[in-house]
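Yeah, one chain of the complex is gone here, protein chain that is, but the others are all in their spots.
Entry: chain A
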Amino acid sequence: MKKEIINDDFSMVPAKSYWSDVGRRFLKNRIALLGALILGIIVFMCAAAPLFTQYDPVKDMVLGDMLLPPGTPGHILGTDDYGRDIFSRLLYGGRTSVLTGLSVAIVSAAVGVTLGCISGYFGGIIDNLIMRFTDIMMSFPFLIIAIAIMAALGSSQKNIVIALAIVSWPRFARLTRGQVLSIKTQEYVESANTAGYSDMRIMFNHILPNCMGPIIVQLTLAVGSAILSAASLNFLGLGVDASLPDWGVMLNQGRNYLQTASYLTTIPGIAISLTVLAVNWIGDGLRDAFDPRLRV
């Protein structure tokens, strides 16, 4: 059956669903669309890297071609201190950086949303325990804890994701709990309760879908901040293997050539900034699109 709503003049028009309404408002936001376009291009170029460059980012070292400046024929962005093509390292490095950002956001959202949902739904002592723990986790300088975790676990891409997820799930937990608390008292949840549905079913089928808006916004912004934090860890040499292409690792390499080859530093930094800026624009756009106060 098609849903319909009644207009002021009693004519029937098809009801707009919540999600199509959100989508419509997002598409009207020019900055958010620009962000989506930029991110789309970056992700496509990184994913389809072999289409754009014939150089291998790790193996193709030409010792005679070290530190060629950008614009050199054959090497559009120049070469690094091992004679490797920077454009190629940038594209393959983007895979590592963007994937790390995405993984951190998804893992911390999965943990945080689950805990927040349980906390808000059951209340009482469970809520108290989970929220005290969340507060404690949030009351620490997160990069310092992440650095300590990396020092203990050792350097690898997997450990970066673990370390950053450990410090970033609490935001999701707090946010989700707040959402669940406000939705829990709605009539449709009470009626589902009366109908005898299980807690799990009410939590995941009835409550959670209705708190997705703010969670999606937070997820988007978390991708951006995870890319930045991972870049910091990699820059400090705590992250992935230094031979692997990664934007943070590239910045670390460039540090020794600030005077002679500053493009080794500027280029990957611009790539990180542009990606995170695009993600943040999308996040801001989504925030506005989900805002019920703007809903007409």
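Quick notes on this structure:
In the analysis below, a contact is a pair of C-beta atoms (placed from the backbone, for glycine too) under 8 Å apart; a residue touches a chain by one contact, two chains touch by 3 or more; residues count from 1.
The rule is simple: contacts and distances are computed from a predicted model.
The unshown chain of the complex is recorded in UniProt as "Nickel import system permease protein NikB", chosen from "histidine kinase", "VWFA domain-containing protein", "Stage III sporulation protein AB" or "Nickel import system permease protein NikB". For the chain missing from the display, the contacting residue among A:126, A:145, A:181 or A:212 is A:145, taking the whole complex into account. Summarising the interface, chain A meets the missing chain with residues 135-136, 138-149, 151-154, 224, 228, 231-232, 235-238, 251, 254-255, 258-259, 262, 265-266, 269, 272-273, 276-277, 279-281, 284.
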